[in-house]
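Here it is, the structure, as structure tokens.
Complex shown without one protein chain; remaining protein chains in place.
A, B and C are the chain letters, set down in written order, and residue numbers restart from 1 in every chain.
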């Protein structure tokens, strides 16, 4: 595994846990964790349960004892590492976003295709039990023809204007703001559940245009007070929203923001079709709401399905606890990695592949272009 | 109509509104409103829409131009007025509780039976659309055999120890506290939806045993401060709860309290049967939750039915507004009075009759006896 | 009152009820109800509680015994009647939308200004208790600077492709589809709660492009079966959504649809500001959700305010029932008309005036233009 911070913690947990809960087609060994900072990666090795630590990612990739490379580094190094790993014949799991732009993503797709290696981009929310259930229901035709896909990803961690100018708020480092970070997730869920986008029209906004530099914010400047704090320019979007159409005729409305007080990690989806509707809220991620027009008159209503029952052949929940005993955020990674391990064992990629990562990036760029040109953009 | 305060306001509204929304089998005329206080009743006549006002209830009862007597007076005069009205051959609608005790209720039932007059006790919550819908569903067998009836009526208006000793907190005037006032409602709903009680075991409690006298609280005593305020003894229950059994084998758990901060008029019911479950919350009175075990595996869940659709032949909601346009508290009285008017026109009582009022009182007294003797009491 | 169908029923109820629940500065007399169909209006007179019926609206407007004209006719006659009423010196209450287009609205505004008559457009949702409360809270600064206004008005009554081509689906008669009918409401609430729009970019869509003609659908065509039913073209939008900006810098996302199964009359709003957030759902219209960033760490969360308490000086709820006893859809009209009666008595218009009706129409037209030209449109 390359990278050991937030996603490193979540992925390591998944690698450790998958064998204890899922029937895997191969044994798993947490061989090496890799990061730039020697001291940091050594501490992570111990904390996260890896056998070895390394500061040399190329050595790791070329280590013949290693079959799988899991990339959790900052976004700007995904492409280089993934392409090298593919060339080395390793199976590659890459955190989202796949690359920094469409061009990078295309190269990555090309590399894994050429090398014929198993590849996956980690859009872990596809494997939330309620989302997996929604997918099954849509495929079974319970919603009929889809009319609307409406999604929002809302957080509130930078509402305070004194929150410092961290790297995620600097375009040079992060690529984009809410758009690439969280809109990407609901774009992926839209593609997974509804289909491919055909055109989009968007708006991006930065509410707070200047923030204290991190250093100044952290240490104070010794000069007495706010007035003298050094400020820097926020170069990414605080909110990004767009309307659009899918190729199958459905209408899209997506919104991402970090300026919705009280919404911590609030992903809300609603899908309306000719036979029924689905609604989902990530803060209550074990639940799925379902309205069926086939129910008898007088007793129709959104069903509040607690997706903790193996009944109906659910792919994940039966491996955990009895009905009514909920699971959490980290389990979505365990599901992802369990499926990936089996894919590697069988030599056949499972969704979402690098191809999905590329298509996601195409939508992201189309929205950005639309926001800039104030025009509709076709895909 | 005899009595013109809170219930007088609600009943007058219902008499005025019923003809505008329901197809009635007789024309309605708001002939006379009657109360002890001449000035007060005259003001009420004007405000509430009556033609005449009177301070002489016996004259009203004997007025040949009047066919219906609607009793909204304090509880201790229900029996006298209702019996006189029955003897005068009038149809009688009486606010709950029917009488002060079982003996009075028996006399009232006897009087209306002897006089063969149409009679009804106003348990208006039976005609909440969601409750009417629940009744239909239970009768249609959607719940199967009933196992549990669980109900709670919670309010919070006397949590403050400085709230004065109003008449409702004095047993001599009110008869009882939460028990007769609000437990009575969920007992009635239990009888309506599940069946007759067979035995009960209860507990009644007074959390705040002394309160400032109303006069002292209102005017101050001129002697400077709380220390010198005159206090009086609270002689009724602040909370009353009981467990019990129904004759059909179902288990009961009922609780009434005025000490649940944040619960304003919170009636929550849950009924569990062999085929499904129902849940209801009066503060969201247009909704009914329904779990059906007949739903397919994987998509089971409580349905959130917004009971505003005439579909499935609902007896009331189609007379108001389109689906999704909710109604409120007062409408339960309109439904009650519309049904009562038609009953009078047809000369045939509809539920809940005085007989229901009597049975309700029997349960109330059994719980009180149980709380006093610390024994189970059979019905 | 001119017009006696759905809105006629709701307005008549409000005229009847206001004097019984609100302290009015003038007495109210339901003088004359007016409609084109002599027989229909006579039946309505009786059912809705009016003294006289008329089929001649000009006579009504010129009747010196009448002070107020309440217009509930189809949209295409609003302007003519309102302008005539203003010229006759009457106070005018007009159902929304004010006119068919900006030009008509401007003439109407001009007419009431010239005549100096009290005027109001009936955007009754402003007087939902929870919305009135939201307005107070925003004005008191509890939300701080507003970042987001997100609103959706969803219904589901025409999802069935066999639902006939009623007049509301024909542009010639109705003017527009969901956009003018229901988007208009959430545009008005946005203007009321957040401020004036500065630019918009929208999309309108018709999912089902042909429907059976009403006659054919109703009567059958005697030729055997669906295949031979006569179909007509749907000329209005089934869904209309737009993104935009307010003049104060807030971001807007509005969506209206009649194709969301399970959503009956589902108006959901969320407003996020620098100090807190508000959320509202019309199907639970007595509730308002409020998140305050001023709450202490660890106990922050959206408050579920049941807006039934007169505490905090609420303008409406104290006139109805005790806390926890909810009210419904029709009460919003009672509040509107009570305020209008007092405005007439005092000779001073209250919001929303014809001016508000005009501004609403300007936004509607801007969105329509945007959807047509696929461009952003400034206001």
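Assume contacts are C-beta pairs under 8 Å (C-beta built on N, C-alpha and C of every residue); 3 or more make two chains touch, one makes a residue touch a chain.
Computed from a predicted model, the values in this text were never measured in an experiment.
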{"item": "Visible chains that the absent chain touches, using the contact criterion stated earlier", "value": "A, B, C"}
{"item": "Sole contact to the chain not displayed, among B:12, B:286 or B:300", "value": "B:300"}
{"item": "Options B:126, B:152 or B:287, residue touching the unrepresented chain", "value": "B:152"}
{"item": "Contacting the left-out chain in the complete assembly, out of B:18, B:53, B:105 or B:201", "value": "B:201"}
{"item": "Selected residue (touches chain absent from view) among B:8, B:273, B:323 or B:357", "value": "B:273"}
{"item": "Of A:104, A:155 or A:360, the residue in touch with the unshown chain", "value": "A:155"}
{"item": "Touch with the omitted chain, as defined above, among A:16, A:87 or A:229", "value": "A:16"}
{"item": "Contact footprint on chain C, counting only the chain that is left out", "value": "133, 136-137, 142, 288-290, 292, 295-306, 309, 311-314"}
{"item": "Missing-chain contacts mapped onto chain A", "value": "6, 10, 12-13, 16-17, 20, 47-49, 155, 157, 263-266, 282-286, 306, 308-309, 320-331"}
{"item": "Chain B residues touching the omitted chain (full complex)", "value": "147-148, 150, 152, 154, 156, 159, 201-203, 205, 207, 239, 241-245, 249, 251, 253, 255, 257, 259-263, 270, 272-277, 291, 293, 300-302, 374-376"}
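Just so we're on the same page, only the chains that are shown with their structure count from here on.
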{"item": "Touch-based graph of the chains, sorted into line, ring, star, complete or other", "value": "complete"}
{"item": "Averaged-CA centre spacing for the pair chain B and chain A, given as whole angstrom", "value": "54"}
{"item": "Chain B and chain C: spacing of chain centres that average the CA atoms, whole Å", "value": "35"}
{"item": "Centre distance in Å when chain A and chain C are each reduced to the mean of their C-alpha atoms", "value": "40"}
{"item": "Sequence positions of chain B contacting 2 or more other chains", "value": "306, 309"}
